[in-house]
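One structure follows; several queries about it will come next.
The other protein chains are all here in position, but one chain of the complex has been omitted.
Note that the chains take the letters A and B in the order they are written out, and that residue 1 is the start of every chain.
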Amino acid sequence: MLAAAAAGLLLVGIALAFYWVPNAPIEGFRQRIFYIHVPIALTAYACFFWAAWKALRLLWTRDQSYDLESYTAVHIGVIFGILTLVTGSIWARTSWNTWWAWEERQLVLFLVLFLFYSAYFMLRFSVDPGPRRASMSAVYALFGVVLIPVSFLAIRLAEGLIHPVVFDEEVNTRLTASQFLTFIVCFAGMLALAASLYVNELTGKRVDERLRELREALS
Amino acid sequence: MTTAEKYVTAAYLVVLAVVLAYLVIYAFKLSRLDRETSELLELARRRKEASPEPEPEREEVAG
Partner (left out) sequence: MSYLADVGTLAAKDLRLELRSRDTVPAMLLFVVSTLVVFNFALPVGASAEAAYGLLWAALVFTAILGLTRAFAAEREQRVLDGLVLAPSDRSAIWLGKTIAVVVFLALAEAVALPAFALFFEPVSWELVAAVALASVGFAAVGTLLAAMAAASRARELLLPLLFLPLVIPIVVGGVGASIGDDPGRYLGFLALYDLIFAILSWASFEYVVTE
């Protein structure tokens, strides 16, 4: 059901983004990356917040089943985070002819978050499975979402003194009706995609766990 | 295709590629799970044949 919704929304959304919505006045055709880049970025944030919520539930209730949910959410979030960096890099290439732009706050923020959540996996892989690892991962996931606004603020503060904002493109921040509709459809589609990937992966991990237990019970 | 069109399409294709890669990884995982469940089923069957005591009939429990 969820996957069907994701498929439908994304197909419609991408069709809208390519065929229906008109070219942006100043940037032209390349603005259309917006419709895939920003939904992916927002979905990544949603995944990290979801992971933090599950982490909080784990620490609150000590119910170990939340550990797998939090971990899976971080995993999906990182995948979307990598996609954000790649699509953002492509967008930078089309806008400023460079594969990376320290001026792009969102991109830099995602780089910091990518480093942070990659360390999450390092943490998990170097601690033996159990309630201790679950608690530590949960605390770390909570630190992650607190880091998001703090980092963003830091990056804004850093702009003035380290990398002067040279490129001040006239980007129209107000979306027209058609742009907004296209964006919303793509965003909903991405969220649905992330959700279906999440459910998929979670189920897979749960089955893994059960099979392991079953194997132990039978031998 | 203009340069801009090339890059925009590339961005969308990257996303598609990642999703498809995910799908492929899960296809492998699913076949592995299938294999494991059939192994465990075999194990369970053999155990059942090996134990000579008859299984007590289980009553239907309400609720």
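Basically, a residue touches a chain if its C-beta (ideal position, glycine included) is under 8 Å from a C-beta of that chain, and two chains touch if they have at least 3 such contacts.
Remember, predicted model here, so these are calculated numbers, not experimental data.
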Shown chains touched by the chain that is not drawn here: A
Of the residues A:Leu59, A:Leu181, A:Val199 or A:Leu218, I need the one that contacts the missing chain. A:Leu59
Residue among A:Ala3, A:Ala24 or A:Leu123 touching the omitted chain: A:Leu123
Residue, one of A:Cys47, A:Ile90 or A:Ala138, that touches the chain absent here: A:Ala138
The missing chain sits against chain A at residues 59, 112-113, 115-116, 118-119, 122-123, 126-128, 130-132, 135-136, 138-140, 142-143, 146-147, 150-151, 153-155, 157-158, 160-162
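Rule of thumb we're sticking to: only the chains that are shown with their structure count from here on.
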How many angstrom lie between the CA centroids of chain A and chain B, rounded to a whole number? 25
Which residues of chain B touch chain A in the complex? 2-5, 7-8, 10-12, 14-15, 18-19, 22, 26, 29-30, 33, 36-37, 40, 43-44, 47
Within their complex, chain A touches chain B through residues 14, 28-30, 32-33, 36-37, 40, 79, 82-83, 86-87, 90-91, 93-94, 193, 197, 200-201, 204, 207-208, 211, 214-215, 218-219
